[in-house]
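The next block holds one structure in the form of structure tokens; read it before the comments.
With one protein chain removed, the remaining protein chains of the complex are shown where they sit.
Chain nomenclature is as follows: A and B, assigned in order of appearance, with residue numbering initiated at 1 for each chain independently.
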Amino acid sequence: MLSSAILVPAVLNGLMTGAVYALIALGLTLIYGVLHIINFAHGALLTAAMFAAFFAHKLFGLDPYIATIFLTPLFFLVGYGLQRFVIGPAAHGEDRNILLVTLGLAVVIENALLYAFRADTRTINLPYAFDIVEIGTAFLALPRVIAFIVVLAVALVLWLIMRWTDTGKAIRAVAKEKLGAELSGIDVAHIYAVTFGLGTACLAIAACLLIPTYYVNPHAGNAFVLVAFTVVVLGGMGSVAGALIGGLFVGVVESLSGLYLGESLGQIGIFAMFILVLLFRPSGLFGERV
Amino acid sequence: MVEPLLRVEQVSKRFGGLLALDRASFAAEGGRITALIGPNGAGKTTLFSIITGFLPPSEGRVIYDGADIAGKPPHRLARRGIARTFQIVQPFTGLTVRENIAVGAHLSRPARADALAAAGDVARAVGLGELLDRPAATLTVAGRKRLELARALAIEPRLLLLDEVLAGLNPSEIRDMVPIIGAIRDRGITIVMIEHVMQAVMSLAEHVFVLSEGRIIAAGPPQAIAGDPRVVEAYLGHGAASRMMAGATAHA
Partner (left out) sequence: MRRLAPILVAMALLATVPLITSSNVVLNFLVMALLIALVGQGWNLLGGYGGQYSFGHAAFFGTGAYVTAILQMRYGINAWLGVCVGIAAGALVGAVIGALSFRSGLKGSYFALVTLAFAEVLRIIASVAPITGAGVGTLITLDLRPEAFQFQSRAPFYWIVLALVGLSLILIRMIEDSRFGAYLIAVRENEDAAQALGVNTTMVKLAAMTISAAITAAGGCFYAQYFLFIDAGIAYGPWISVEALLAPIIGGIGTVFGPLLGALVVKTLGELTKLVTGDAPGLDLVIYGGVLILVVAFAPRGIAGILADLRHRLLSPRTAVPASLERGHG
């Protein structure tokens, strides 16, 4: 059972799945780190993005990797709009209200998708979906290798944005010290919306990376987001490094435990890990103290 | 010599790499007003938080009524008679003034009617009688400070810690508040006050401790402290005391 011929591909597969978890978690942790809110609508937004990617292919014949180019800015705008015109104003700045509003959004989006598209599971068929990349003894699915590379690229781009652009610096300023940033003339509502938009843009990219190999239905996003939540609390709310490392870690753990324990127990395992981390170390490995 | 009600012994507090308190020691005698003064960031509120159980000390002991209370939770200490006000006032904004104070009054009164009635008495003692049924959110700063005080008094403490209870008040509001604090002391309650308003410290405090950068640098009656060069330096910077002296002699 422990032979490297089985272990190595399991680990590699885990890393590739983990990369997508990391990307989803990245959006979540970015939103938390700057707005200090837990975006309960993250799962529903991912599902919406997956549906968008699905229909981009079904209706326009767009390859998901091409669709990324259109969906990413689209979802950035969706996220921007949601924060600027719905969440921000509705919540009147109170934490408890933000909680309820993001929950409300989640319920609306998820059930709108359910109502519009029924609960059927859909998949798309791509000619290269089953192409194989060989690494040593491991045979890895091409779309998943691409996903891994893309996530690394996105992480790099985000890092560059944060470090070198004015907006990125403004985001970091607001994350650290909102009042001071405001007094320096930074439009905090705008920055909040930009950050939320970046978070949803990450979801759009993740959706396009997932759609070649995964199904889509109105509940699909939730499964991934649960893992993303686990990653984020594990890696630390607000920590980008934590989201990345945590994502890869959880991906590998899931892959290995799927190997030994089977599918549904695996899901409970993730929940259990999530609950345990929340109870005993909610600040995670890298995050701010709760 | 009567044992002081509160004795803080060699208390240190570390936050990560930062040493917020460095072997600070002071004592508060029963039935007297003791002032804790010092520049901002000196660690005064941290010390209060340690005394009232919101933070554990890294080292040292806090002796209250003969027992070491360091590390005990705040609600336990409140039940043993230690009350505090907060530097940034924390009213229960959704409740009326009476309901606010009643939360404190409930400590020794399980029945709602008793607590509400007692709250009325406490409110009148600090001059909030007219405002009993107003929402706490509608009070001015001065009103909120009095509410904070009233709530703390409602638990019938033996030791009352006031954290800058006069901050943000204008001179006439301060003039109104000072006798109220004196009256509390006259009822036998021991008071330790953190204060920046020097006129109040001078007129109220019987003993003053000066905290600077986590250390107690001076202690004594208010008059002695006012002239102490180390205290001047702590507030105004290195060399300030000698500059002041030089200035004084030049004008003499």
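FYI, a residue touches a chain if its C-beta (ideal position, glycine included) is under 8 Å from a C-beta of that chain, and two chains touch if they have at least 3 such contacts.
Bear in mind that the values here come from a model prediction, so they are computed numbers and not experimental data.
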| item | value |
| --- | --- |
| Identified contact with the non-displayed chain, of B:Ser12, B:Thr34, B:Thr52 or B:Thr190 | B:Thr52 |
| Which residue of B:Ile63, B:Val103 or B:Ala125 touches the chain not shown here | B:Val103 |
| Contacting the left-out chain in the complete assembly, out of B:Arg112, B:Arg230 or B:Arg243 | B:Arg112 |
| Residue touching the undisplayed chain, where the options are A:Ile38, A:Met162, A:Val188 or A:Leu259 | A:Ile38 |
| Residue numbers in chain B that touch the chain omitted from display | 52, 54, 73-75, 78-79, 83-84, 86, 90-95, 99, 102-104, 106-107, 109-112, 115, 127-128, 130-131, 134, 138-140, 142-143, 146, 151-152, 154-155, 172-173 |
| Missing-chain contacts mapped onto chain A | 37-38, 40, 86, 89-92, 95-97, 99-101, 103-115, 118-119, 218, 226, 229, 233, 264, 267-268, 271-272, 274-275, 278-280, 282, 290 |
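We take it that only the chains that are shown with their structure count from here on.
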| item | value |
| --- | --- |
| Chain A-chain B separation of Cα centroids, rounded to whole Å | 48 |
